[in-house]
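What follows is a set of notes on a single structure, which appears directly below.
Apart from one protein chain that is not included, each protein chain of the complex appears where it belongs.
After this line comes subunit A, so read on.
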Amino acid sequence: MKKQGSDSNPAPVLPALPEPLKDLKIKYTKIFINNEWHDSISGKKFEVFNPANEEKICEVEEGDKADIDKAVKAARKAFELGSPWRTMDASERGRLLNKLADLVERDRLILATMEAIDGGKLFSTAYLMDLGACIKTLRYCAGWADKIHGRTVPMDGNFFTYTRHEPIGVCGQIIPWNFPLVMFIWKIAPALCCGNTVVVKPAEQTPLTALYMGSLIKEAGFPPGVVNIVPGFGPTAGAAISHHMDIDKVAFTGSTEVGKLIKEAAGKSNLKRVTLELGGKSPNIIFADADLDTAVEFAHIGLFYHQGQCCVAGSRIFVEEPIYDEFVRRSVERAKKYTLGNPLLPSVQQGPQIDKEQFQKILELIESGKKEGAKLECGGGPWGDKGYFIQPTVFSNVTDDMRIAKEEIFGPVQQIMKFKTTDEVIKRANNTTYGLAAAVFTKDIDKALTFAAALQAGTVWVNCYSAISAQCPFGGFKMSGNGREL
C-alpha cells in the first residue's frame, strides 16, 4: 500500500519490514516538562487501550489546566531572550532536528510497534509509511532552520528597512489519534525549526509514541523547556491550551467541530495565532478516459487506508456515467479481498477503528446509508467479537443529499456516485463546507488542469491519490482548515 506518489522513483526507499517487537515495554507514561518526567498535579491517571482487543495497555498521568500552566511556564522560560534556545545558532537548531531524526531511525521498530498497538494501525504501515514520513519531515525541516530569510526593502525617504522572520513564541499543539506520531512531527518540526518552544497535548487515545519522543528529545540535546508534552483530554488539557493567555499560537489537527471551538477560544482569550487541519469529504473524480485499473486502485486506497480514518479520505467518488457499472464492480471486488485482525500480523490488511465512539458513529452512518436508499454492495456491519472492527463497506447509487455523501464518516465506507458532465461534477464536488483534498483521473490535459484550477481544495491530485510529501504544502480550503503544514 503506497501512500506516497507512484512509481516515478526507482531508487529503493522502503527498508525491509522486520517483525514487530514482542513484549514491548511502555517506559514513558508521565508528563514531560523541562526534560523531566512529572506526575499529574491532581494525581489522576487515565487508561490507554489497544483497540484490536479492547485490553488496557497501561495507565498514563492525566494532565489538566494546572499541568498545562506548568508546561507553559517552562516553555516561556526556554523562550526568553538570552536563553540557550534563543541564542543557539539556527544551524545548530537544524543539527538537533537531524539528530532527532537519527534517533527516530534508531528506534524505528519500537515506535512502529507502539503506534500499531496504541492506534490499531497496521504494523507494516506504521513501520514503512508513518515512521518513514516522520524521519523525512524532521530532516526536511532541519534543512530549513538556517534559511528563515527576511528581506531588505527599498523604502521611500531616507530610511533603511529590513524584515526579520522571528519565532512566534510558545506554541500549543493538539495532536489527533489517526496518525499520532506523524502529526506530532508535522507540528514540532516546523515550530522548532523556526525557533519556537512547544507544549504538546497528544490525543488521549494515543499518547504513547508522543511520550516516547520526549525521551528522544532529551537524548538529542534540546534544552529543557523547549518541548513539553502533557497527555490529557480535550475539554480539560486541550481547552486549557486554547484559552491560555500566555500561549502565542495554537495548532490543532482534528474534527471541524472542535476546530471551531479552538478558534473561538483563541479569539476570546489573547488572539493567539491559529492553524487548523480539520475534516474533509474529499471528492475523487473519475473520467471515462482514465486508466480504469489505476483509478480503481487509487480510489480504493484513497478511502480504505488506515481503516478510513484519514482527513483526506476520498469519500465521494464521482464516476463518469459510461464506466460507472464497471468501476463499481471492480471496486467491490477489491474491497472484498480483505483480511481483518491483529494489526501486528503481516497477513492482516485492515485493523480496528480507534475506539467505541468512532465505531458506533460509523455503524450509525452505515445504517443511514441503507435507510436513505443507497445500494449496499458489500460489508455493512461489524466484524469479529472483540475489538472495534468494521467490514469494508461499499455503497453505490449514492446521491448527494444522503448523510453518507455529506458527513465525514472516518471509517471503511466507500461511496460511489455517478456524473454526466464536467460542469456538473465541479459544482457537486465543490458543494460542501469542506475543502481539504480532491483528485481527478483523466488522460486529458485540458480536463486535468481545468479541475486543478476549479476544485476548491488545498491539494488536487491528478491521476493519483494521497501523494503527500514533506516538501509540499498541505492544508484546507474553507472549513477544512486554516493555514498550511509542510
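Just so it is clear, contacts are C-beta pairs under 8 Å (C-beta built on N, C-alpha and C of every residue); 3 or more make two chains touch, one makes a residue touch a chain; residues count from 1.
Here, contacts and distances are computed from a predicted model.
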Among "Alkylglycerone-phosphate synthase", "Small ribosomal subunit protein uS17m", "Retinaldehyde dehydrogenase 3" or "SEC24 homolog A, COPII coat complex component", the UniProt name of the subunit that does not appear here: "Retinaldehyde dehydrogenase 3"
Of A:Ser368, A:Thr450 or A:Asn463, the residue in touch with the unshown chain: A:Thr450
Identified contact with the non-displayed chain, of A:Asn98, A:Thr294, A:Asn430 or A:Asn463: A:Asn98
Residue among A:Tyr140, A:Tyr324, A:Phe359 or A:Phe474 touching the omitted chain: A:Tyr140
Missing-partner contacts on subunit A, residue numbers: 9-11, 13, 90-91, 94-95, 98, 136, 139-140, 142-147, 149, 160, 445-446, 449-450, 452-454, 470-471
